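Sending over a structure as structure tokens; questions will come in a sec.
Missing here is one protein chain; the remaining ones are kept as they sit in the complex.
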Amino acid sequence: MIARRGVPLPALLALPLLPGCTGMQSSLDVGGPAAGELRLLIVSFTVICGIVWLLVVATLGWALLRRRPAGTGARTQRQLTWAVSLSVAATAIIVAGLTTLSFLATRSLGGGDGEIEVVAVGQQWWWQFLYPREGFQTANELHIPVGRTVRIRLESADVIHSFWVPSLSGKMDMIPGRTTALTLKAERPGVYRGQCAEFCGLQHSHMGFTVIAEDDVSYRKWLTGQAQPARPAATEEIRAGQAVFLAKPCAACHTIRGTTAVGTAGPDLTHIGSRRSIAAGLLETTRGTLAAWTADPQTLKPGTTMPLVPLTSIELRQVAVYLESLK
Amino acid sequence: MGSSGGRRRSGWSVASGTLSLCGVTLCCLACATALGWMRAPRQFRTDPPLQADLGNLRLLPNRIGGTPPESYFALGKPYEKVAYDLSQGKRLYTWFGCATCHGDGRGNIGPSFLDGWWLYGPEMISVAASIRDGRPHGMPAYRDRMTNDQIWQLAGYVRTIGAYGPSVSATARNDDPQTRPAENRGPASILFEQGPAGMKPEQGPSP
Amino acid sequence: MKERIVHDLSHLPLHGLGTASLTWWGTCAFMLIEGTGFALSVAVYLYLMSLAPAWPIDAPAPDLLAGTLLTCLLLISLVPNLLLRRWAEREDLHKVRIGLVVMTVAGVLPLIVRIFEFPALHVSWDDSAYGSITWLMLGLHTTHILTDVVDTVVLMALMFSRHADKPRRYGDVSDNVMYWNFVVATWVPIYICLYWVPRL
Partner (left out) sequence: MTGNRNARTREDDRPSDTDVSDAEGERRLLATWATPRTLKGVLSTVDHKIIGRRYIATAFVFLILGGLLALAMRLQLAAPEARFIGPDRYNQIFTMHGSTMMFLFAVPVMEAVGVFLVPLMIGTRNIAFPRLNAFSYWIFLSGGILLWVSFALDVGPDVGWFAYVPLAGPEFSPGKRADIWAQMITFTELAALAVAVELVATILKQRAPGMSLDRIPVFVWAMLVTSFLIIMAMPAIMIASSTLILDRLVGTQFYNPAEGGDALLWQHLFWFFGHPEVYIIFLPAVGMVSTIIPTFAGRPIFGYLPLVMALIATGILSFGLWVHHMFTTGLPRLGESFFTASSMSIAIPAGVQIFCWIATLWAGRPQLKTPLLFVCGFIFTFVLGGMTGVMVASVPLDTQVHDTYFVVAHFHYVLIGGALFPLIAAVYYWLPKVSGRMMSERLGRIVFALIFLGFHGTFFPMHFLGLMGMPRRVYTYQPEMGWGGLNLFVSLSALVLAAGFLLFFIDAIRSARSGPLAGPNPWNAPTLEWATSSPPPAYNFRRIPVVTSANPLWDNGETLPVAGGLNIDRRELLVSSVVEALPEARESSPTDSIWPFWAAMATSILLITSIFTPWAVVWGSIPVAITLIGWFWPKGEPEDEA
């Protein structure tokens, strides 16, 4: 939970439940201008619609329970005709107002070009992020500099996914055969969680990622680090782990730049040790989780494309240590 | 015959109609349960011991033909007929670059799967052995690059490429540019050309 | 509830014709369903065309001969069809029988020509989306011709049987005429789509 809590809008106070809607992936926990705009829109709509709903329900209750005078048929009929006509007119005006509100929000959100371009490719069930200018790729973790607009080009390698970081912006689908785009801008440093929002098969539930917004210096540093090949093995155990990795099926699907592992079916693992989570947001990156994941991916994430590769416990530990060392 | 007779009758038939419909539905579900052996659950995880046993290919000395491991039969030979395993095999065919040599199945550097000629016989075990151990004249061994169940999945898929009839469980077309009918339409029967046209004698023994 | 008879229905005819017949309305409703289906298939065709950089996709435009011949056959078949309706309205059994025989032939002939239309497309259904939609449209329309031919044959058999000389049967013949008009009418936009839009 990194994003700042608290909602500045007094309007929200009228809706006691909404401020409770915070969380690491909440659309009301705003981290950027677009999400702020959208939260304002959500709140305005909720307030207006809520009032209308209360009025309708109150009228219904009144109509059911009011004390009834005797007689007066024709007059009631005329009054009712007026009342209904006015209500319909009011409905039309409110609807028109809300439509205008929506259009205004669309205009002020207005996409635009980004200062930085990143390509996000949805895969069953992980996220591939490519930084074309720097020429490297990473997985499930997107870094962006605070205060700058980042244009994310959205593609899909298989089925339809949807790119969604609620605290920063609305969602946009990734459709095979088409290219869509989304702009992200973070106002303050932080870690924002995103998740696939379009049902994409077995592990749709475990297709999360993190967006890390950081100041320009850290961002540059991160870029430089990521563009490097993997650091050479420093200890005996790491070297042993690397040997296991390269000799076993691991290397057939994963790339670790700087080694002979050049598989492309799975995520690039060159700097996996530096990422906050593994298996698309499933587990925090530690030596233990790396070992657990490698040992039995199909129990942790049934149906994932990573097979259960039989390893001895020693091999398993060596591989985990090696992967953890890939900072 | 007044309306009261009609009433009793209809009242009865509402209840009995409802009951019999519930009965019909329940019977159907009961039948379905009884036909449990027809269920086609998908196995995502192969237990490590099973995984290890799947590697026990009991091949004949010439490494053509033989008996698959016991566990293969115990599982019910899923890799030949379960649609999910076949589709996984198809993905492996792409991921492991089989198309580099075998093309879309019509062969290129490597032999074709569509011409009716299986250089080492058409049995699952021979295909699996070819993938796992490699073959002379260029077929590399995938022993260290794939797990045993993946090898079986791929072998099952490769055999559907060369199947001579449409198969219900074989994979359908991919969302890619098309070069031949998909496996579920029996491409070998559509594209078959008389004689071992794609056959290259230098690639191995004649069948 | 007590009843008070205020109206006598016994003088009414035992079968309504035209809009007074339920079958007429049923046929219209089915034509609306199928017409919507045809309209949607044309919409799909145009939608796919709007996406494609070149249309037709990887194929020459279809040969005109078979399609145009079929169009002519269908248009010509309207003449006996409309005559058949007139004869059915007059309840002239003999002429209706002749008309039904003629319409059976007029239904089978386009089916024969249709066999040559598929190769004239120069594309297979599995080649590209263009091939798929053209085969779908052609197949959809073929099913309609086929259904109507079977319908006509059954009706013809009926008119040669002892059940023939009833107002209801003549109503059926009229509805069959209407349906054939529909089959012909839906072909025109499909013909334009399939044969002339690729030449634009």
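In order of appearance the chains are A, B and C, and numbering begins at 1 in each one.
Here is the rule we use: a contact is a pair of C-beta atoms (placed from the backbone, for glycine too) under 8 Å apart; a residue touches a chain by one contact, two chains touch by 3 or more.
Quantities reported herein were computed from a predicted structural model and do not represent experimental measurements.
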{"item": "Displayed chains contacted by the hidden chain, counting the whole assembly", "value": "A, B, C"}
{"item": "From B:83, B:101, B:141 or B:191, residue that would touch the chain that is not displayed", "value": "B:83"}
{"item": "Options A:149, A:203 or A:226, residue touching the unrepresented chain", "value": "A:203"}
{"item": "Interface with the unshown chain - residue positions in subunit C", "value": "1-16, 19-22, 25-26, 29-30, 32-34, 36-37, 40-41, 44, 47-48, 51-52, 57, 125-133, 135-136, 150, 154, 158, 163, 166-168"}
{"item": "Missing-chain contacts mapped onto subunit A", "value": "1, 17-18, 20-28, 35, 37-38, 41-42, 45-46, 49-50, 52-53, 56-57, 59-60, 62-64, 66, 68, 76-77, 80-81, 83-84, 87-88, 91-92, 95, 98-99, 101-103, 105-106, 109, 124, 158-160, 162, 164, 166, 169-173, 175-178, 180-181, 193, 195-205, 281-282, 302-303"}
{"item": "Interface with the unshown chain - residue positions in subunit B", "value": "1-3, 6-7, 9-11, 13-15, 17-18, 21-22, 24-25, 28-29, 31-33, 35, 38-42, 44, 83-84, 86-87, 166, 168-169, 171-178, 181-182, 184-185"}
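Please note the rule applied: only the chains that are shown with their structure count from here on.
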{"item": "Pairwise touch network: line, ring, star, complete, or other", "value": "line"}
{"item": "Inter-chain pair with the most contacting C-beta pairs", "value": "A-B"}
{"item": "Subunit A and subunit C, separation of their C-alpha mean positions in angstrom", "value": "52"}
{"item": "Computed distance of Cα centres, subunit B from subunit A, in Å", "value": "37"}
{"item": "Averaged-CA centre spacing for the pair subunit C and subunit B, given as whole angstrom", "value": "43"}
{"item": "Residues of subunit C whose C-beta touches two or more other chains", "value": "none"}
{"item": "Touching two or more other chains - residue numbers and ranges from subunit A", "value": "none"}
{"item": "Interfacial residue positions of subunit C with respect to subunit B in the complex", "value": "126-127"}
{"item": "Sites on subunit A touched by subunit B in the complex", "value": "176-177, 247-249, 251-253, 263-265, 296, 298-299, 302-303, 305, 307-310"}
{"item": "In the complex, subunit B residues that touch subunit A", "value": "42, 44-46, 48, 51-52, 91, 95-96, 144-147, 149-150, 175"}
